[in-house]
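Every protein chain of the complex appears in place save one, which is left out.
Coming up: chain A.
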Amino acid sequence: MFIFFQKSDPFPGPAPIPEDRLQKFKRKDKLKKPHRKQHKLRDIIARSEDASEMAQKQAARFDLLLPEEAGFLEGDEDEDTCMISQEDIAEAVDITSGAKYFNLKLSQFGPYRLDYSKTGRHLLLGGRRGHVACIDWASKQLMCEINVMESVNDVKWLHTEAMYAVAQKKWLYIYDSNGIELHCIRKFNDVLRMQFLPYHFLLATASATSFLQYLDVSVGKEVAAICTKTGRLDVMCQNPHNAIIHLGHANGTVTLWSPNQKEALVKMLCHQGGVRSVAVDKTGTYMVTSGMDKKLKVYDVRTFKPLKSYFLPAGAACLSLSQRGLLSAATGDVVQVYKDVCSMPVTKPYMAHRLRGTVWGLHFCPFEDVLGVGHGDGFTSMLVPGAGEPNFDGLDANPYRSAKQRQEWEVKALMEKIQPDLISLDPTELAQVDQATWEQRHQDRVEVLGFDPLAKEKFVPKYKKKGRSSAGAIERRKKQVAHEEQRDVIRKSVEDKMKMEKERKERERKKAALSTQKSALDRFKK
């Protein structure tokens, strides 16, 4: 008889997944189990929760296979990272990354606003005096360059690098990537700022006449025009998590808007002076605002509570949050980048850079460690290690996509375009069971109509022939039904009273059980 030495597995079972990685993929908490008698429902819920957990675990395991890692910058012990200049960084890294730090000297056409496309490959520059250029900034290839001969307030890429919108002095224009004017939309006048909601294909514009307008760029229709009645709208940003537009006002308030309501969803008083800039992070948790009162404040945008407040000697005119949570603030001609401003108290900037002109536009490049700054002297692209998300998803925004891939992606994105009705503060509203809506709607209808359409109609006795509809007979019939209703009402009230009695007794019993004080009268209690 052989005795086999069974080599036992020193690490039995599947590999453990670190808790924080699992937390990243966690969606909702587990549901409360339904009543035991509801077998089918319990079964369905248990199965779907199992499948969901397995999917989350698989996604967490896949995290290990991500090819790239985030950037970082660490100075030596006694040196601050903010003293390191851009030239030093550019020299220290490899040549292609070093080429990402460059300056475009365009001092003729005024301070520049900029926008990076969703994939991060294409850059759109708009100078105040009419110069509009789009560049593939990595290869420094110029796609188009035009002068629109009017003042340009803002520029924005649409869903691909094929079209962009320019808010000019009077109206809104849409151009092709070859510089051809495609549309002049006169309904959108005096536009100062624009935001593009990529998953809804909506271009939200804020105008000087305090109108917030939404344009569906896939069908070309104006979805909503909201008169905000709050004055000149110069400060605007979107919450990428739920597609809500944040507007900053001169009285220090920040208001939140969705195209479905004519009033603001939320009004928050953020600063004592005017609000100069607003930025929201990509998970939709933190909102950073800067105001004329020289303060920089961090709010939790889900609970609308202030988290942190910092003092800046000069208020930040532009703010931008990167994909990995770095905040860039521009004051005058200096740009400062702060790390982890939302979670930990920050005492000094991560990086700083001085430019040649006043900063007019600030934007982090989506999947690169690059910060684009538009200023009075042109455009500067800064290296900010650790700003960009290192691993992109090829099916969503792929900087290396071919033309065919872009076309396929565009078709799929158009088919999955979310209707503007679904924009609300909580994007997961559809996934929740809706219990209150019917009752709410019913109440609203009762209020509007003045009566309850579902209430039982007053009993009208049928007119019977052959003398059976004498006054006495009719009264008798009416009395029968009236007694019925009375009986119902009495029965219901008795039931309610009994239920309340029972609950009260339960509560008292529980309280008595918890309380340890004994009184002399306890022996008389049943």
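As a convention for this text, contacts are C-beta pairs under 8 Å (C-beta built on N, C-alpha and C of every residue); 3 or more make two chains touch, one makes a residue touch a chain; residues count from 1.
Assume contacts and distances are computed from a predicted model.
Q: Would you kindly match the missing chain to its UniProt protein name, picking from "Acyl-CoA thioesterase 19", "DDB1- and CUL4-associated factor 13", "Calcineurin subunit B-like" or "tRNA-splicing endonuclease subunit Sen34"?
A: UniProt lists the chain left out of the view as "DDB1- and CUL4-associated factor 13".
Q: Any idea which of A:D115, A:D190 or A:E389 touches the chain not displayed?
A: Candidates A:D115, A:D190 or A:E389; residue touching the omitted chain: A:E389.
Q: Check the options A:V93, A:A208 or A:A225 and report the residue that touches the missing chain.
A: A:V93
Q: Determine and list the chain A residues touching the chain excluded from the picture.
A: For chain A, the residues touching the absent chain are 24-25, 27, 59, 62-63, 66-76, 78-85, 87-89, 92-94, 96-97, 100, 199, 240-243, 282-284, 309-313, 334, 336, 345-349, 352, 354, 367-369, 383, 385, 388-396, 398-402, 404-405, 415-419, 422, 427-431, 484.
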